[in-house]
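Just one protein chain is left out here, and the rest sit where they should.
Chains: A, B and C, in written order; residue numbering restarts at 1 for each.
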Amino acid sequence: MTHNAPQTSIIGRSRQEMARRLAQDIANGSYVNLGIGIPELVARFVPEGRTLIYHTENGLLGMGPSPNPGHGDPELINAGKRHVTANPGAAFFHHADSFAMIRGGHIDLCVLGAMQVSKDGDLANWSTGAPDAIPAVGGAMDLVAGVKSVFVITQHCTKGGEPKLVESCTYPLTGRGVIDRIYTDLAVIDITADGFQLVELSPGVDFEYVQERTGADLLPIANT
Amino acid sequence: MTHNAPQTSIIGRSRQEMARRLAQDIANGSYVNLGIGIPELVARFVPEGRTLIYHTENGLLGMGPSPNPGHGDPELINAGKRHVTANPGAAFFHHADSFAMIRGGHIDLCVLGAMQVSKDGDLANWSTGAPDAIPAVGGAMDLVAGVKSVFVITQHCTKGGEPKLVESCTYPLTGRGVIDRIYTDLAVIDITADGFQLVELSPGVDFEYVQERTGADLLPIANT
Amino acid sequence: MIDKQVSSAAEAVRDVFDGAVVMVGGFGEAGSPIELIHALIDQGAKDLTVVSNNTGSGEVGLAALLKAERVSKIICSFPRTANSTVFPDLYRSGKTELELVPQGTLAERIRAGGAGIPGFYTPAAVGTPLADGKECREFDGQEYLLERGLKADFALIKGQIADTHGNIIYNKTARNFGPPMAMAAKVAIVQANQVVSPGQIDPEIVVTPGIFVQRVIEIADPAFESELVAAGVSYP
Partner (left out) sequence: MIDKQVSSAAEAVRDVFDGAVVMVGGFGEAGSPIELIHALIDQGAKDLTVVSNNTGSGEVGLAALLKAERVSKIICSFPRTANSTVFPDLYRSGKTELELVPQGTLAERIRAGGAGIPGFYTPAAVGTPLADGKECREFDGQEYLLERGLKADFALIKGQIADTHGNIIYNKTARNFGPPMAMAAKVAIVQANQVVSPGQIDPEIVVTPGIFVQRVIEIADPAFESELVAAGVSYP
């Protein structure tokens, strides 16, 4: 626990830079579902020459960017209930078909926010378990259970400085052993059979700094 | 067993008359699936003023009559693989949706042929169980399990004079306890908790004649 | 002659009974059948079990039905909205029970109900609190939960164009839960911007075949939740 650690926003990647970094790792032609919040930023940073096809679980494949102000259609929205557009080659479908895409492993990648990720790849991102909270899960459990690769994009620590990458999640789980890779302001980290495996440090960040802010052992990059 | 009984075609209803009789009992607006053979004839005899909507399990609701010769489309066929047409208000759909209509109890009535029907409403109509036969079931098991009412239309006896209405089916079953009513050349018979209940004799046929050709007790029409 | 068109929203919901299970289409405001919901509020049925992805916004549509305390239980994936305290208040006071279901499981349970499938296995929610009390079973080395099909007495759905046989097409992402809910309900009631004669919808583009729809009603210029909320409307 690093309760008195400095705010992680001081050094490391900004939200935009995190999104840009993640976007580098998505192959051309991928079918991608982006969660609400930081994950949505990823679409802005897709490298030139790559085309991704965005799925939104409320029934659209080939989702395009937000419409110009005043041109939104209240019946053309994304999972965050914001106005979007449909690209050429798009398709509309109903909810059962949409989640057949998700559950059936047809979506290549989904990018989600996280409250906690454990070294075993467990994700908690839907509930603090607080007794007075209104529980709401949406499609997160279906996404993590069904999509081929699941990336988390998140600040490395909470606003209070608590690590979000933990030995074992204390919040209610969204899924067990479902996360493949984590992109934070400080690092890119894979989930492996041995736990958190550092893949890449953010510019100006060193291993010790990240390990201090991580709630479980971080495996350093092997010298090759 | 009535092995030496006269051929049932000598008296009683013809195939057309059987179909006409059955058609009287279908309510306006019903969604109906007609099996191949005698069941198909039913569509010709729907009383004036009633509209039925025909479902064919290969993906069409609102099936119309055969096209004029030379106007068939090999991609617009019925479950018997014959050219058909689509009426105004028709819809095409895929096989999983088509059987969702069947299994989900959305079809009001299906009319099938039979090899045997037992007094408990068991149906055998897909296989003689002969060791060299090529087994082929098609959609019959789904239809009898899912459709709201299942009527059988059949000759009362086989060509060899064996009763088709039996105590217990000797052929492999299509479904157990699935038949509601049977229309034969000789009679209309309901399946009840007590077995075969005579509803109506064909013109010129008496109770004894039908009972003789039926492989289980036939309950006479109650005097009221 | 088959004609499923009714002349008013009130007529469309006339026989919703106390204790009925009512599916309500829509994802957020897209596809929310506001006029039918308002007619149901007027009609007065209570102790309803509602199946819907959300709980409405502001104090209109589904939120208004909840606020009128007609819903004793809601089966839902995301009962939170930024701009409504109706459901949170009811939930905290214990007046409305919540069955929380992952969104894809909800959609599939509804489709299964409509397709005559009483149960199916899904990987969603394995190892989470939403698996509590559910059968967990392994297939090919992976764990799955048994989930039950969901049926309803009524479904309230918003379409774009209907014909009098009940064939429906939808508008963009307003399609969402409409097609599976139409399948799962004994009486599926569809409000459409336009009701046309049979033959005016190409049979190739029908999304919900008429067999799944019992009543259609033309609501030519339906309201949107966001507009009503912005205008400060509270129903009734």
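General observations
Note that contacts are C-beta pairs under 8 Å (C-beta built on N, C-alpha and C of every residue); 3 or more make two chains touch, one makes a residue touch a chain.
Here the structure is a predicted model, which is why all the values come from computation and not from measurement.
Considering B:G37, B:G59 or B:G161, the position touching the chain not shown turns out to be B:G59 (whole complex). From the set A:T51, A:S66, A:T158 or A:T192, the residue in touch with the chain omitted from the display is A:T51, counting the whole complex.
Across C:K158, C:K172 or C:R215, the single residue that touches the chain missing here is C:K172. Within the complete assembly, residues 108, 112, 115-123, 137, 139-140, 142, 144, 148, 169-170, 172, 204-205 of chain C touch the chain that is not shown. On the side of chain A, the interface with the absent chain consists of residues 28-29, 31, 49, 51, 53, 55, 60-62, 86-93, 96-97, 99-107, 146, using the contact rule stated above. Residues touching the missing chain, restricted to chain B, are 56-60, 73-77, 81, 86, 92-96, 98-100, 102-103, 122, 127, 132, 134-142, 145-146, 172-177 (touch as defined at the top).
Here is the rule we go by: only the chains that are shown with their structure count from here on.
Ranked by C-beta contact pairs, the top interface belongs to chains A-C. Chain A and chain B have Cα centroids lying 56 Å from one another. The mean-CA centres of chain B and chain C are about 37 angstrom from one another, to the nearest whole unit.
Rounded to whole angstrom units, the spacing between the C-alpha centres of chain A and chain C is 29. Looking at chain B, no residue sits in touch with two or more other chains.
Multi-chain contact residues, meaning those touching two or more other chains, occur in chain C at positions 111.
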